[in-house]
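Once you've had a glance at the structure underneath, I'll fire off some questions.
Here we show just some of the chains, and they stay where they sit in the whole.
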Amino acid sequence: MSADNVYKLIELTGSSTTSIEDAIQTAITKASATVRGIGWFEVLNTRGHVENGKVAHFQVTLKVGFTLE
Amino acid sequence: MSADNVYKLIELTGSSTTSIEDAIQTAITKASATVRGIGWFEVLNTRGHVENGKVAHFQVTLKVGFTLE
C-alpha cells in the first residue's frame, strides 16, 4: 500500500463446490468486474452448506481492499 | 444462498421510537429502495438515545447481505 492512497474495504461472500481457495477467487473475480484496483483480501469467516452428509459448497466471506480513486 | 452467487454485505443503522424490530425494518426498507436482492441481515449492535429518562429511539446497526448482480 502506498502512503498517498486512501483505500476502501468491502465485504463479499464467494462460493465454491470444490475448495476454500476457489470460493475466494470467485468473490474476487465477481468484484473485479465492477471495481478497479483490488489489492488484497482478508478471510472473515468460512462456512458451508451440507446436503446428505456431503459439503455441497464452501462459502467464504472476505474483506476486500481497493484504492479509492 | 445459492452456490452460484456472490453476495455483498453492507452495514446500515436504522432507528425507531417503538421497537428493535421496527428499527431493523426501517433500515431494510430504506436500503431496498436502491439495492435489489436483499436476502438476510445480522444485528451487529443495539443502541439508543435517552431523553428525560425515557428511551427516545432505538438504533440498530445491521449487516445486510444481497446478491451481487
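We call the chains A and B, going by the order they appear; numbering starts again at 1 in every chain.
FYI, a contact is a pair of C-beta atoms (placed from the backbone, for glycine too) under 8 Å apart; a residue touches a chain by one contact, two chains touch by 3 or more.
Please read these numbers as outputs of a predicted model, since none were measured by experiment.
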item: Homo-oligomer size of the whole complex, from 2 visible chains; value: 12
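As a working rule, only the chains that are shown with their structure count from here on.
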item: Intercentroid distance (Cα basis), subunit B paired with subunit A, Å; value: 22
item: Of all residues in subunit B, those that touch subunit A in their complex; value: 1-10, 63, 65, 68
item: Subunit A - residues contacting subunit B, complex; value: 10-17, 26-27, 30-31, 49, 56-57, 59, 61
